[in-house]
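Every protein chain of the complex appears in place save one, which is left out.
Up next is chain A:
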């Protein structure tokens, strides 16, 4: 690496000498960088360029935005983790801090472990607080002024200086940086040139001033070849696009808004017909009650319809969700979970809507949930949700979270669907003539899924009455006990059919371990890493099952049955997944379940899982 051979310029080098790495072993492709800025300062482009340049060097990388619920002025952090092993969960310790926010700079440097690195605005004089971390002070304002004559652009350009400084320190390939930067400013040549000048200014300053004294370096790999980078919400939008969505209704809420915003861009680009007309309709509704009402109205009339929301919106949708279940209406509802209760921490992540969605609404109601655990699954499950909702004639919830939805993740490219759209059991006028009529809510095929007709079917017997009150197989109003019970029991059997149609869990088992781990969604990243930690540090083997849907597939029960103890890992306080499992599993099996929970608003990390499991196991 060419990083250790430059002249020293660190005024009060905390490591004390001018020598390379002070005898420490280099840490290659395995560390995290945290950039602390002010919300609204435009650091997003700079951070994304850092992330993409590491990716461009073939090194597995993940990025997490920790931002406040505020537009401008409050502190915000972006964390980039490079991991040669491909671990993409949040890493508990930060190795390198880039402190750009005067307000948090002191805390930022204090949060570093011994041996960490701080890059900061020189005037913050952070070297006074730590003698056990490497300090690289940079006169950002001076460097910015030199490359950016226009004062009003300096705030943005300043961020590119740290890209250059960090690039020099950790050995980022400048070709990869330039490529990422040019991509970022693809259609803005002038902006690209200006920003590139800033990156170079930072790089040159670091080259001339610092001798590398920390151990963190990057070396090219080939682990990202052919991979893409995308956030979960954009992946959901792509899934909906390729599922042939036609009606989209929404009410803005963090962190779900970008599902619909990305989708609108895609629809405008790919779903305008040659005559200029749209094969879709998007409506920004007046609230979530209206958004879900429109979804169900459109689903009833035969459209592939969806909305996206987060916890508070889910609460408002309760009454309609019950109607959707009982009147058997299709519609896809994306819930990008954030921290509750109430407004909670709107820009932090959690998995705490599980129970409320599972039984959303009054009476005996239950819903199908798909639980993606990666951006690829965001894509695949959103497409699958449209097939399932029409097949099952019931609302289907795709339950993602802020961590997955709003952060960038690497992934294998998405695959084009191999199966045609499943529009479910819809009878045409010809079918009705052949059958001589139909009973809307009758179980004809033994799978408890009835047949329906769409408004406009040109047959005198096509119409039926959809209502939230008591009805019989012919959709006629009734309050008869037998009719009600019959309907409720069929709906329960339909839920059993759903069990066989939803995505099956992913099981990673060696067949010898007595200990199992159960989890869903974004906990997957931490668990994958934690299992390695348990094995490497404690020689402790675990099996792992990742749940991908509710109702739970049969494999879940089998997995619990075949282990002595099963740790249910989730990101909420009340062990919501564990509660759902208790309701579903045979009583004897539930005694085996133990709980590991994480609920501070930050994405779950491997170390926390490992430590807790070790404690509970008494290893």
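By definition in this document, a residue touches a chain if its C-beta (ideal position, glycine included) is under 8 Å from a C-beta of that chain, and two chains touch if they have at least 3 such contacts; residues count from 1.
The rule is simple: contacts and distances are computed from a predicted model.
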Among "2-oxoacid:ferredoxin oxidoreductase subunit beta", "Hydroxymethylglutaryl-CoA synthase family protein", "Ni/Fe-hydrogenase cytochrome b subunit" or "Sugar ABC transporter permease", UniProt-listed name of the chain not shown: "2-oxoacid:ferredoxin oxidoreductase subunit beta"
Residue of A:150, A:286 or A:482 in touch with the missing chain, whole complex considered: A:286
Touch criterion as defined above, residue of A:80, A:323 or A:427 at the omitted chain: A:323
Residue in contact with the excluded chain [from A:175, A:467 or A:554]: A:467
Absent chain, residues of chain A that touch it: 226-230, 238, 241-247, 249, 270-271, 273, 276-281, 283, 285-287, 289-305, 319-320, 323, 413-414, 416-417, 420-421, 453-460, 462-469, 477
